[in-house]
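Shown here: the complex without one of its protein chains, the others still in place.
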Amino acid sequence: MKKSGGTATVERRAQQRLSDDKWRTALTSIEPNKILVRGYPLDEIMGRLTFGETIYLLLLGECPTPGIGRLMEALLVSFIDHGATPPSTLAARNTATTGAPLRACVAAGVLGFGRYHGGDIESCMQFLDAGLDLVRKGASYRDAAVEIVDRWEQTGEALPGFGHRFHTRDPRAARLFQMALELEVEGTHIQMIRAVEMLLHTRDVADQHTITINIDGAIAAVCSDIGIPPSIANALFIISRVPGIAAQAQEERDRQQPMRQIDPKDHVYDGPSERRLPERRK
Amino acid sequence: MKKSGGTATVERRAQQRLSDDKWRTALTSIEPNKILVRGYPLDEIMGRLTFGETIYLLLLGECPTPGIGRLMEALLVSFIDHGATPPSTLAARNTATTGAPLRACVAAGVLGFGRYHGGDIESCMQFLDAGLDLVRKGASYRDAAVEIVDRWEQTGEALPGFGHRFHTRDPRAARLFQMALELEVEGTHIQMIRAVEMLLHTRDVADQHTITINIDGAIAAVCSDIGIPPSIANALFIISRVPGIAAQAQEERDRQQPMRQIDPKDHVYDGPSERRLPERRK
Amino acid sequence: MKKSGGTATVERRAQQRLSDDKWRTALTSIEPNKILVRGYPLDEIMGRLTFGETIYLLLLGECPTPGIGRLMEALLVSFIDHGATPPSTLAARNTATTGAPLRACVAAGVLGFGRYHGGDIESCMQFLDAGLDLVRKGASYRDAAVEIVDRWEQTGEALPGFGHRFHTRDPRAARLFQMALELEVEGTHIQMIRAVEMLLHTRDVADQHTITINIDGAIAAVCSDIGIPPSIANALFIISRVPGIAAQAQEERDRQQPMRQIDPKDHVYDGPSERRLPERRK
Partner (left out) sequence: MKKSGGTATVERRAQQRLSDDKWRTALTSIEPNKILVRGYPLDEIMGRLTFGETIYLLLLGECPTPGIGRLMEALLVSFIDHGATPPSTLAARNTATTGAPLRACVAAGVLGFGRYHGGDIESCMQFLDAGLDLVRKGASYRDAAVEIVDRWEQTGEALPGFGHRFHTRDPRAARLFQMALELEVEGTHIQMIRAVEMLLHTRDVADQHTITINIDGAIAAVCSDIGIPPSIANALFIISRVPGIAAQAQEERDRQQPMRQIDPKDHVYDGPSERRLPERRK
């Protein structure tokens, strides 16, 4: 696109490219027969860190502490699948029914993590931070909750991190908070979101579906408390649901006729009945 | 689109829809305040199974044994990232540089898991199965290897599961085989791929890059030995690389100028130097 | 990744890069203030070639003749939309309902052009070519049709280019053939597909839906007759449906609630009643 200025220029430019011009990456270094992820040999990581811990290492740069590592696994597990009806899952199933390869189905599903589906995590983090700003300035958690809920309700939007189509008490959120408490990583963001929840429950709300802490809210609070920034929380959300998208799309390929019309409401579950984990797992 | 035939027809059709017409899923059941993955309450899984084990449960239908669970983690970790230069990673980075949201970058990256990138796993599984067919009919592993390599070379294509642009001995493949041995899940497919490798090494090959077992080959052999079908091995491959795609795209967003021209050869690694895992991890 | 060998090597390598190493493209040349598409200044094309003609120029390398240009427009128009129920459209709508941006919805829709949806064009081209091979060896069109239909039916798959869920006589296919005749570009592939159609109609088939030439078949025959190779026919198919995908996704965003459950069978059309084009258009 640009004219070169003879050999001397070429040489100068080539030399510069060896130093100045190069772009930088701090994630993974590749040399012949050696792969280092954040400095650790990948073959040493294999068998020593779990997949969940390695995801943390790759995204955050350091190995998690044992407590944060266990929380990370629970967080990733909590979002792994939510049945056949989320729109992202339906985008993947509608792609699968055309005979598209699995990776195309997964891509279509990931694209459906839009503003109304997973997008709450980042805005909930900001919402809680606004409350904690007030607490740092002397407000009680309860007064801070009143203030940020008031402010938000003026926007006319739903509270970020609250409400679910199906659940009035989201079992995943409850379990995540319980684990954060047991693993002693509970912090001010979890306190803040609970103060908001308590406030909402004191009001006379007709529809309980709108005032329960949902899994987005729980992930937002827990991630903030263990120092994970919003962009990485968003990455964790995407990573955690990919197995569900893949499993649903693969099931569509395995069990259904191609080119069918998928009515999301028109399905039944025919898998195993409720059961308990093997004893050794508890 | 179709004309209805009066109320009687409507009623009949509605009743049928309650039973016959429904489509079925066996993955995850959703009821108010209860989520069951393959029959297990998701909140009970959280904190008890790792993310890797839950991926296995979701895709295969049962909890893995402890040995297979550990191998599953190693397998997922082995593929998590391979630096900035794989085309799928570059598709994600080129999407990130336009200011697209992370999910769009991840989708673009996943689409680059094409025939020449990850597609080897399924064809390697079939390649090894062809060898084991011969073994079952009485051939030695060595003779079976000679036969299937001969057949394949007549197609003019590269041997599936062999060869790497950078590595002459892939550290991930070696480690995966070592773990399969230690965890006592090594089977006939690993024996078969090793017989092929030995055969190739007895030949006088100029370019060592073409005859090393790569990570696709290792995953193919290990998955076959623990009974994972090709479609699920393919799903595992996609799932395992998503964290790498997400981390690379997020780094592009965090560290680089928008709308830059990305030359894959023109980068340097500036992360931590080689280091060892903390003692407690070994 | 590779060690450099001092300044002399650097200079040599840099010089080489100016000539040997460069990769080549023949589509569009960009210089400051000048854009040439296949050699023609883009600003000269604007206002002189239609979008359809420019698509042909870009993909095939030369301007179409007036007849082929008109056929190209008709072909692109024929596939522009097919209502709300194709799975690719539903993938786009399910993505739109999550609040994703339009480009994500379009991408999800394009991914649903899978094996069973548009994938027929290439296999229909090969199917017709097989018949014409027999004709060149002396068979009549009718005998060739009998032979290739027999061969295909042994595979157990549906005949490529035939059959439609809704239509027993596809109005788009009929119109495309009529235009090919009027524009004097009808050739042997259209003859061949009509011979197959005639054969199928002489049989006693219960379900007329399976034996009508569909739009995939019509596009396959027409493209073959005007010398468009399968890969470019496939590109035309993708290009032609993108406006439909975009319009459907945008309508979802404009007219529907976010995060709704989309039942494809459960919709009504509320647009303009059937009408005729303005007189000047005829």
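So that you can tell them apart, the chains are marked A, B and C in the order they are listed, and the count of residues begins at 1 in each.
Simple rule for what comes next: a residue touches a chain if its C-beta (ideal position, glycine included) is under 8 Å from a C-beta of that chain, and two chains touch if they have at least 3 such contacts.
Note that the structure is a prediction, hence the values are computed from the model and not measured.
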Check your understanding: The chain left out here touches which displayed chains?
Key -> A, B, C
Point to revise | Residue in contact with the excluded chain [from C:29, C:126 or C:140] | key: C:29
Point to revise | Option from C:102, C:146 or C:259 whose C-beta touches the chain left out | key: C:102
Point to revise | Interface residues of chain A (partner: the chain not displayed) | key: 1, 100-101, 103-104, 107, 111, 166, 265
**Study point:** Footprint left on chain C by the chain that the document does not show
**Key:** 17, 21-52, 54-55, 58-59, 61, 63, 70, 72-74, 76-78, 80-85, 102-104, 106-108, 110-111, 113-114, 166-172, 174-176, 179, 231-232, 234-235, 238-240, 242-244, 246-248, 250-251, 253-256, 260, 262, 266-278, 281-282
Point to revise | Interface residues of chain B (partner: the chain not displayed) | key: 1, 4, 7, 10-11, 13-15, 18, 30-31, 85, 87-88, 90-92, 94-95, 97-101, 104-105, 107-108, 111-117, 119, 165, 258-259, 261-266
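Please note the rule applied: only the chains that are shown with their structure count from here on.
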Review point. Compared with chain A, which chain's mean CA position is the farthest off?
Key: C
Exercise for review: Since chain A and chain C are copies that touch, just let me know if over half of their interface numbering is common to both, same, or not, different.
Suggested key: same
Exercise for review: Determine the centre-to-centre distance between chain A and chain B, using the mean Cα coordinates as centres, and give it in whole Å.
Suggested key: 21
Exercise for review: Please report how many Å separate the Cα centroid of chain B from that of chain C, as a whole number.
Suggested key: 32
**Study point:** Inter-chain centre distance, chain A versus chain C - centres from mean C-alpha coordinates, in Å
**Key:** 38
Review point. What residues in chain B touch two or more of the other chains?
Key: 103-104, 107, 111, 166
